[in-house]
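With one protein chain withheld, the remaining protein chains of the complex are depicted in position.
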Amino acid sequence: MSEPGDDGDNRARSIALLRMMERIRAFEEQAILAAERDRLVLGAIHPSIGQEACAAGIMQALRRDDILLATHRGHGHTLAKGADPLAMFRELLGRAGGCCGGKGGSMHIADFNVGMLGANGVVGANITIGAGAAHGLKLMGSDRIAVDIFGDGAVNRGPFLEGLNWAAVYALPVLFVCEDNQWSATTRTRTVTAGEGAGARAAAMGLPVTTVDGNNVEEVAAAADEMVARIRAGNGPEFLHAITYRQTGHTSFDKAAYRPEGEAERHKMEDDPIARQRAFLAGMGVRSAELETIHAEAQAEMAALLKEAAATPFPPDDTAFTDVQDIGSPAKEAF
Amino acid sequence: MSEPGDDGDNRARSIALLRMMERIRAFEEQAILAAERDRLVLGAIHPSIGQEACAAGIMQALRRDDILLATHRGHGHTLAKGADPLAMFRELLGRAGGCCGGKGGSMHIADFNVGMLGANGVVGANITIGAGAAHGLKLMGSDRIAVDIFGDGAVNRGPFLEGLNWAAVYALPVLFVCEDNQWSATTRTRTVTAGEGAGARAAAMGLPVTTVDGNNVEEVAAAADEMVARIRAGNGPEFLHAITYRQTGHTSFDKAAYRPEGEAERHKMEDDPIARQRAFLAGMGVRSAELETIHAEAQAEMAALLKEAAATPFPPDDTAFTDVQDIGSPAKEAF
Amino acid sequence: MAEKMTYVEASREALREAMQADETVWCLGEDLGRGSVFGQYLGLQEAFGPDRVVDTPISEAAIMGAALGAAMVGTRPVVEMRFSDFALCATDELVNQIAKARFMFGGQSRAAMVIRKPTGMWRSSAAQHSQSLESWYTHIPGLVVVCPSTPQDNYSLMKAAIAADDPVVYFEHKNIWGMEGEVDRSLAVEIGKAAIRRVGEDVTIVSWSDTANLAEQAGARLAEEGISAEVIDLRSLWPWDKAAVRASVAKTGRLIVAHESVRVGGFGGEVAATIAEAVPGARIRRLGAPRSLIAYAPNLEDQMRVTVDMIAQAAREMTND
Partner (left out) sequence: MAEKMTYVEASREALREAMQADETVWCLGEDLGRGSVFGQYLGLQEAFGPDRVVDTPISEAAIMGAALGAAMVGTRPVVEMRFSDFALCATDELVNQIAKARFMFGGQSRAAMVIRKPTGMWRSSAAQHSQSLESWYTHIPGLVVVCPSTPQDNYSLMKAAIAADDPVVYFEHKNIWGMEGEVDRSLAVEIGKAAIRRVGEDVTIVSWSDTANLAEQAGARLAEEGISAEVIDLRSLWPWDKAAVRASVAKTGRLIVAHESVRVGGFGGEVAATIAEAVPGARIRRLGAPRSLIAYAPNLEDQMRVTVDMIAQAAREMTND
């Protein structure tokens, strides 16, 4: 965390936030191209375009050995946690050297080396798992913490209640983040969510709740810094409600025709987290050439990595039978 | 509901409340004798002794065709909803003529003729089922309502969140009742429940919450009357939090040695809903002889019915194969 | 009489007709108003309104549990689970509650409903969106289990399932939503009756769901080679048409059971064991997925598949010796 008044540090940090968001955006734009144009990605991918501020702002508050669990829409979180984008592209393309050996794909992206214990294909399932990771850390006397990110749709699943209650009862070191993009697939979440929503529910289970503009990366980062510090100090779980917007369809295939006309366009024009951070930095005096360079570098990096990933072979066929289990492994089964 | 100032009616109603509580208590005392002394009840029974005010107070607010779902601790609710105690005893003893034909036993007691759609052996499971019953009623344009009773332990299960949210989203005619006896089996519920508990969680999902002294049957009945009227008028679900106390062990076998010394005794002495209603009626001028008669009649009724139930044969063996399913019924399966 | 329809259209038409005929039929699930993931409900909310085609929260336990409550008071819900994998979030509701509601309460109620579970592998959906778990539900008394493999069956069996007074677990295979076929709306199919897809003398091949289509292809290929396979599509696993399979194996003396689900603990074991008990001396072979997980990479995913080749090869081997 930066000292107040330390302008150089602040500026560097703000630029780093932008850079991370640009890299996430570039990664996903390439991933979409790989899916739509190149037909290299066979499964569904769920872009987080428009939501990059959450990933960038929260992950910068964490240590490499802190734990992260995310959702099906987890590319950004994973990259921001420090995962290698080449291994991520390889995973999306189902290739050897993918971060899950090509076994998981986009929806199960994970990199245990940087504490990223997996995206999850079941809405809300990561909430109890994340609470449990924090439980394990606390049992072992570690000062590491866990961050558990989920969408607004997940607050209507039972594990939301069970996981938050669990974390609060055992005062676990976990930051729950509801990355609220206002949509659950094709359904507007508020039409199926009673009461005041995510924050009110968390508060009712005794968790301190902070609500932020999830498209303002500076605000997200500042909130995350404070919350993470309190959690690491042993004060128990907290809840961050970050309001953002899903600029794309639910998957890269989804044209999202169900949305009111102009809604997505308005968000893209007025509320894009990258554009906002660029404007913020411009206001701080950063020159537009520098901003352009950051953008261009991110684009170039990801385009090159996608190419490299596409040139990688598929995993060996027999890995279909490894890492299932030791006892009664299908690789050994005979008769 | 009675008119204000209508003293005769009030008095009759208060006496009826006492009588129902006495009958529930007598029923369960006999059931415990049948289990412990006579070894006629083979499965576990979960007495609601000390909690009779909830059953009596709430059920009097309902119509016979309203729907009720309850928990494993459901004798009182079932009896108060109007079920035949002889059929109930037969069910507890696993006999022919039991209200579930001897197939359900204490934990699954039900009487669909009076809208009692079942006690449930899975904590919290009845919450979504009750919401669904209300959903069905609303779809059919009925003015019937559903009441869904569960314990304090159930508020930590996912279906609590999913069921309450569901009812609120569709504005269903259902009254949720948390009958809070402060214990979940051998665990003091507040030690595993974060935040302010049941009411706060319901409020966070937008349900109007009423909290009552669950051992004051007059207070329970008055609250239930108002809530049921609002719900029947189409104002959506509400939540009643009734604070009471489980005077016995979790099951009739449980000596409850884990409770702080004197806790149960204090509740029995100072907070018994039947003793309180007797005192209330005495204060209203009802003579103690009349109160004794009510007590004695209930005791005699239930003792006689238990005897009658015990003289009933077991169900025919082949009913083990009936009422499973029509298509692919085990009664018909051949080869 | 017959119309061309896809598999997804067929069950949608059946549902539409049932909703037209009986206003207690309704459906509930996520995103139904936009047709759900595969278009199974397209146009139905427009036709029947949001009260009968209900957009739900992401609350599988509540979807399933609420359907039971609503069934108990006399409506006939059609429950959409989106991917059969997600139905695991509502297992207590299905297995402990729905399957037991009629018996446990001594026949006082029924749980007439259809629980739709799109199933099976569908290119690179990975371990949590590809499972075939139909065999689980055959083991649960109270449940009916249906696995249609053609547009006609998806039409006729959906109608039968909605008409049934039992809870019917209904597995549609995600890989054949677009499969076209002739559908005769007047054709009724009784749940529990197999379809003999091909008559033969040398070997009996039993299957269901999309694998039945592969078995049929294998049968055609074998015919060219002079091997006469009888191909049976069970269409439903509980009840299943033991009589048809028994009669066939009594004739051919050889049984192959092939399914997409994992071989170990799969329903193929039930079919094989039943025949082993009933037709002593019959030669028996099971094909199913290895006991490993379904990976994302296409070549790894393919390792889990039972293919036309594998079925045909098994038949060759069995008829050779």
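Per-chain residue numbering starts at 1, and chain names A, B and C are given in the order in which the chains are listed.
What we mean here is this: contacts are C-beta pairs under 8 Å (C-beta built on N, C-alpha and C of every residue); 3 or more make two chains touch, one makes a residue touch a chain.
Quantities reported herein were computed from a predicted structural model and do not represent experimental measurements.
Colleague: Going by the contact rule already stated, which one of A:Leu18, A:Ala110 or A:Val177 would touch the omitted chain in the full complex?
Modeller: Reading the full complex, the residue touching the unseen chain is A:Ala110.
Colleague: Would you mind spotting which of B:Arg23, B:His46, B:Arg73 or B:Arg157 touches the chain that isn't drawn?
Modeller: Counting the whole complex, the residue in contact with the absent chain is B:Arg157.
Colleague: For the chain not shown, which residue from B:Pro85, B:Pro237 or B:Pro315 touches it across the whole complex?
Modeller: Looking across B:Pro85, B:Pro237 or B:Pro315, the contact with the absent chain belongs to B:Pro315.
Colleague: In terms of residues, what is the contact footprint of the unshown chain on chain C?
Modeller: That gives, for chain C, the contact residues 85-86, 88-89, 91-92, 95-96, 99-100, 103-104, 126-128, 133, 135-136, 138-142, 238, 261-262, 264-270, 272-277, 280-281, 283-286, 291-293, 295.
Colleague: Residue-wise, where is chain B in contact with the chain that is not depicted?
Modeller: Residues 42-44, 91, 94-95, 98, 100, 102-105, 107-108, 120-124, 153-154, 156-158, 184-187, 191-193, 258, 314-315, 317, 319-321, 324, 328, 330, 333 of chain B touch the chain that is not shown.
Colleague: On chain A, where is the contact patch with the chain that was removed from view?
Modeller: Per the touch rule, chain A residues meeting the hidden chain are 67, 69, 98-104, 108, 110-112, 117-118, 120-122, 125, 127-137, 139-140, 146, 158-159, 162-163, 165-166, 169-170, 322-328, 330, 333, 335.
The rule is short, and it goes like this: only the chains that are shown with their structure count from here on.
Colleague: Please list the single chain whose C-alpha centre lies closest to the global protein C-alpha centre.
Modeller: Per-chain C-alpha centroids compared to the overall one single out C.
Colleague: Between chain B and chain C, tell me the centre distance in angstrom, where each centre is the average of that chain's C-alpha atoms.
Modeller: It comes to 40 Å between the two C-alpha centres.
Colleague: Centroid of chain A to centroid of chain C, CA atoms only: how many Å?
Modeller: Centre separation, chain A to chain C: 36 Å.
Colleague: Touching at least two other chains at once: which residues of chain A meet that condition?
Modeller: As it turns out, chain A has residues touching two or more other chains at 156-158, 191-193.
Colleague: Could you say which residues in chain C touch two or more other chains, in rising order?
Modeller: If we look for residues of chain C contacting two or more partner chains, we find 56-57, 59, 61.
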